[in-house]
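This view holds just a subset of the chains, kept in their places.
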């Protein structure tokens, strides 16, 4: 899917003629071979333009720093671009927060060990000690940070200290609500899995809510975490059929399979720099 | 799928040992051959038992009336059953209410003409004149009943008069809210198609709401109409994947396909006596 | 989705650096605003490169002819491109061939009347007279061309005469096998709907075959017609779950819904110039 010489350029800017030509010329002239290109524009909302390019770097005629400086001056400024370049060789550092359920966590660890998730999993942090053996078996450090009711901020401070400059925080069924201060530290860099088809069944016990309402389809939603609970930009969703034969325990069991797949896809797309957030929505070039 | 000699017995009662034996014995002893049997019980909610039997009537040794009287006395009373028998030979009378969109209506008319919907479509009623030619082509009467803002009850009175003892009212994108008085006349006999994955996006413009929220899956929901808007028992739902590339018009277009299929399935199941309502939920023996 | 000023450029060529830059520059320099761009390359098979661009023509500084001539000389020749430009304003002429089943035909006619299929449906040709009223109701000419067993070529000659320079021939459950001579007249311009999940169940009675084999999922396949029966490039497929409860008639009924949706999508993509054929496969930029 990708090699160490892959780089990705992500762009958001006002829509205007000539962007593709300017960007592709710039890259071509510096020896970068474009191997994938996706673009999108949103007319009704004022003409935003989004682009993702994958290019190969072996024949670059300049260093990363010079390439980026030149791009900023010669292309980005002219089109008022919000942009960044990510290099596949720079593996992202990922920390996973989890409570007691193991399914979403193990799915990520297994896919990572199978080379489906290009990243370094630096640590798993949990408010419970239960999953330590599972995690350490993969050679990944496990930190138990208990969260006591009245000392939540102390726990968060400890977690922040552990996280440091982590690139991505994944909440793999972490049953604690993060404070706005915490969330603000990692803008669009915290991914949560919600066990319902948002915006249906926000809040607690979504499977119970789904059962009581008698829905015929249940879902799971991976989204970036923002200050407002369950309201962040949706990255991915999936659903499964249910019937009157499924009680709440069945929904929980079926939902587990949804949760782990949806979360794994969302994390993979983030790691491959396929997601651009704008407003409260995402463009996913998958 | 069914012949004119098919009958269906639908039962709801407190769960208790011996029900299947009592019912199957009763039918066997009267010459009814059971050709399908579904049952369901809901432990956590106080032990309700649901059963649907399909049986063939050619070798019945008594008349319908005597059979039903005997069943009431010898079986139903003992188990405190809420029950009914429906005969496939008695085609249900169905009226369709529609506004201007033709997709859900045409799907029903086409499936009916293809013998997928065992019923008599007695009439189509609309608050607009537009769809008359489409409907009359199928040989079905079309009634135009305009609804003026301040004279809604007059219109409803006229519709009630037209409907008479209709067995089922289908709202195939009928853009008027029915009064509680109207709804009360046809309990669990009005099916609506809502163009969202309920309970997400209740109310007006669900596709617009879905677009604004940035969901990755849209849906449609067929439900029985109750006094509370968009809150009635859900019969069937289905979904389709969408992405940032779909604008509101695309969602509307994709949603049309969902709406017509979901509504058609719900109507078919109702006509085949596959649905039992309890509380605000359905058991669908499909 | 599209306006009359939309044009599409489709390119197949050996993969090489600089293609995107060359093409986007060329279009930009002639006043064409690129509004969509998809590309794909197939490394393992010798590096083929595929691209589809949508651009807007109102500010073109030259005529179509000059634009195309210039592109051929300045860009296409250099990169050894196989290419074409299609203009949305030039509605494609489509003929539909059908036998007795109406479902796939009606779906196309309904979607066309709903403006989902940008084309002119010039005629419907059938080896049976049955569907004439359905078709003429849409204001579309209906030609009955009977096919007698030993005089198939006579019938084909008549059909060819009717078709003339049709852009696309759609086989909407046309139950006659076309001769290689016929097929050769419309290379990659005849779309068929096969009622199975190809390559499973080629040949006759696929639903019967599926039933006998006891599969748990059935499918439908839209493909371009080539000389070899059921072997042409696949455009689109879809599936539905079945169980032991479904007899052959049920599979036929469920399959109808698959067939009409799969065929409609394939036709729409062809009309929007989203399909590139290479070898026996398709690239679908949907």
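By written order: A, B and C. Residues from 1 in each chain.
Just so it is clear, a contact is a pair of C-beta atoms (placed from the backbone, for glycine too) under 8 Å apart; a residue touches a chain by one contact, two chains touch by 3 or more.
Here the structure is a predicted model, which means the values were calculated and not measured.
Here 3 copies are displayed; the structure file describes the full homo-oligomeric complex as 4 copies.
The rule we apply is simple: only the chains that are shown with their structure count from here on.
Averaging C-alpha coordinates per chain and comparing to subunit B, the farthest chain turns out to be A. Rotation relating subunit A to subunit B, from a C-alpha superposition: 180°, rounded in steps of 5. For this pair, subunit B with subunit C, the centres built from the Cα atoms lie 37 Å apart. The centroid of the Cα atoms in subunit A and the matching centroid in subunit B are 42 Å apart.
On the subunit B side of its complex with subunit A, the touching residues are 40, 42-44, 197-201, 213-217, 219, 233-239, 243-245, 247-248, 280-284.
Note for the complex: subunit B touches subunit C at residues 1, 103, 106, 110, 114, 116, 137, 249-250, 253, 257, 261. On subunit A, the positions that touch subunit C within their shared complex are 17-18, 20-21, 24-25, 27-29, 33-39, 41.
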